[in-house]
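FYI, not all chains are in this one, though none of them got moved.
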């Protein structure tokens, strides 16, 4: 498939007389796609029921005339002020019970039926007008679900919807009491109407209560999205897309994706390094102007898993952003590097955010491809270079990676609800595994938690760390697979109700092992491992007959195996992760990469991305800081 | 007295068919006592007024049949959900004005008259049914007062009760205005009904206002407890007990204890080290799996002071807990060590929490003596060993310690309200003194703040650091005693209304000294002391004729004395504390102990407890890490 570039554009921010020139310049830069409309509700429907599509018609016409394909957004992330007059109770409440007021964006509760209906109605109106318009080549629904912590709402609407959800799931309040173990502190309910949201309790709420609320909240996002999908589907054949964010984990993206056609995400490498990644000061200083070397790749691989490989970068950082604690500029070359990295991981489109930096409002310090004074910003030349390179490049053809990594949103919720140790974070654990694989040059595919035996076919290794509860399909697959698999730590120790599995987990097929006890450890405490490395944060005491491959210094079993399946009883440090990759991926060609260099294989090429701030030598080539290189790949040289 | 073991058990969590086996196993392990019922209200009274005692009758019968003695708890810490329908305003409010909702435990305001009455009524119902039942050998009232910050409530009920309390204490609002100095910022009131709770003021509230609220809140706990005592006393002769917590200081435990027969507390050494003790990272790492070497002993000594020496450990940590930021396992041996340490300090009973780890709800990660899969957990063997050792051991007979240490809850409130320096904490100061005494092998008795001359008889040294206001009895005792006493710093400088004492304190008998000025210091600032050591956090400028025993480097008086009474004008560092113990305890045999080793003398034996993670040599014996040793004690070898 031929890869293309896009850009996000807000015609409503600029004089109409500038649109044609903007469109021409986009086209000249080699841009194919333009996303519009997703924040424009107050211009599309200035008063309730009074629509104004004239400007949008003109914008579409102008952009299409320049040869651009349009992604049209539904504007439900920014309901206009009059919507609040209609639905004064549509706002979310935070966990402290405060309303999250109008004045920015995402000021709605997913559980509010009235606003949900109004948003779907808006999608219908747009669908009727533009659904069969060939210039509208794709749709974006809403914008960045979960951004600004907007999944969990404690509003009246949420409370009532939660009670309905519980009634449907448990059928009887007695069943709920039993499932949650409400006898524990006399927390038993007589009716669903007595059940409140799990905020503001005197001490921690029942984890089962919180877990149910997490599942409910995720379902509310799915249902919210589905309402608009339901409105648009009959009206258009263009693909439906949502633009997810980085490390937003409060809803199940796989579940949302089931209703959509293409996944996309918004990639802000430098902001993300600063505001949502662990890492010591040296790491953050080293990658200050590049972003973490694995964060983008991880999300590329994650979102590639959503819709049978169809995915985009809907928003690509093109320069300094405005919303992180500190906002440095990308190193020269990084915009190109990020773009090519996305393509190497299979993106169909990389779309820059935004065309021109706005001179007003919240994001006026967020760079675009153009400066607010209509001069080219630094990113434009790099984007243009990518467009030119794309023209030279043969199609980027995807190929299955040698390693599969399982990712499960519900496990994140489980460990947030019941961390047991302040540093136990699911994403961090999975990301540590991902980084370990990538340090050895391996390409990775991400699988959903209900991956089946069929889904595992073709992989040479499977990693599934930290799964709170293993799904039935995955358990079945593990029972028969011959692929080396790593499970653990803290895997399958809980039921889906977040109670303790009995018999004690992990209850893996043909692996006689049980976790007799767990310990969480403060950051400075390491438990050394025989042969090198250490565990930290978390360590389990195993009992059972499965033989140990790796043990603690005192001989305690740390990694056990039945030959294929491996269970890991602690949180590895970097050195131990390296040993684990060596062990599980022994049958895959690997090589330890220079610090900051990363590889990615397509069907035909190997790409190298140098995230380091200095040049790195690789494969006989010197790759400059922020540089990209690629080589044709013969079958025998493929490593990961 | 013969010491015994107990365990906490929740028959309502388990199938009835398992109870008999559980009871048999408890007995087999050497357990004497079993505590039940304290969270079971929703099973005892599933609907308002509809009681169900069948299961409890059966549980009592089953446990008693196995030879176990029962502690029956009143369930008022966990009112069932229907109680909120009856009293929607029974919830506490936090200082920010948020309700502290149903969904965990302790969801009530001590000032709510309706729920107080309902809880007392439940005690009456239980007392009528079981008060004369010989199988019920003791009662526990409520559970862990003050846990989860539940003493201070800002509810309407609290506001109204506070006004009544003020009216009773001050009789006229004019008297209150004068006592508080409300003229200061035109804070004068015209009536008690104008007085609000001291939260959410623009800047700090009048400290006298806050101190009155603290006294009131403590009295509300006393009154709450007394209501149930009043219900049970006519109905039973079994002793009434409450289980206090560690470092919960918001109410006066001495005052609660006056209505009870036995004090008990819940000892979680590893959790407490992590979540409620000062200490640098090295200290916390060293004792990660043992707990602070003095925290348990301090509370043993404190609660021994409550009811003429009658005290228990009602809940003893038996393995990893769930509620601290990090939850490692105890070193092998620690469960035994903690148990023996309690006995050496005079405990009648050590009761483990809990029999079997629950597989659901909030505490499912909290270890028991049994695992959730009904297999023995690590703690069981150690408990069983203690039971066996108890059988071998002659009675543990208490003896008066050589050193008395005064502890006063109101001083904690005073310095919380008016810290003057961010690091001035009363408990920390007293605990530093306690640690210094224990580093030299001294056994300590704790005395209440109104200790009399009679109470001091027999001690060789008295320490009373940081008393906001000295009580009349203690002042009278100090006027005549010949025992070396250490008073200060910041002692008797304030009135009980938290205004400045005039003449300037400490106003000690026969000690011509006044604190002319105080300074608080940031952590990095030390003021060296002539001869070794330093003061930190706090230093006073003394004037008056009392001679100095220790001075600052520039000659300022730091420790002054009249020969018997010593006043200390600063917060000592460790080296200075050691000097002070040498000085005040010069007439007591002492010896500097290895790091982590602690001694405790009974009437007949000296016990040594090795909290260190390595073996320590002592008295010609090598005591392993987490080890206990004891020797018969001849009168001349007794040191502390």
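Should a chain be cited, it is by its letter among A and B, assigned in written order, with residues numbered from 1 in that chain.
As a convention for this text, contacts are C-beta pairs under 8 Å (C-beta built on N, C-alpha and C of every residue); 3 or more make two chains touch, one makes a residue touch a chain.
Bear in mind that the values here come from a model prediction, so they are computed numbers and not experimental data.
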Problem set entry | Per this structure file, total copies of the shared sequence (2 shown) | 3
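Please note the rule applied: only the chains that are shown with their structure count from here on.
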Exercise. How far, in degrees, do you have to turn subunit A to put its CA atoms on top of subunit B, rounded to the nearest 5?
Worked result: 120
Problem set entry | Residues of subunit A that touch subunit B when the two form their complex | 96-97, 180-190, 194, 196, 198-209, 418, 420-423, 497, 499-500, 502-504, 514, 516-522, 524-525, 541
Exercise. If you look only at subunit B, which of its residues touch subunit A in the complex?
Worked result: 12-13, 39-43, 46-47, 75, 78-82, 85, 92, 96, 98-107, 147-148, 150, 274, 281, 284-285, 288, 319-320, 322-323, 325-329, 357-365, 367, 371-373, 375, 377-378
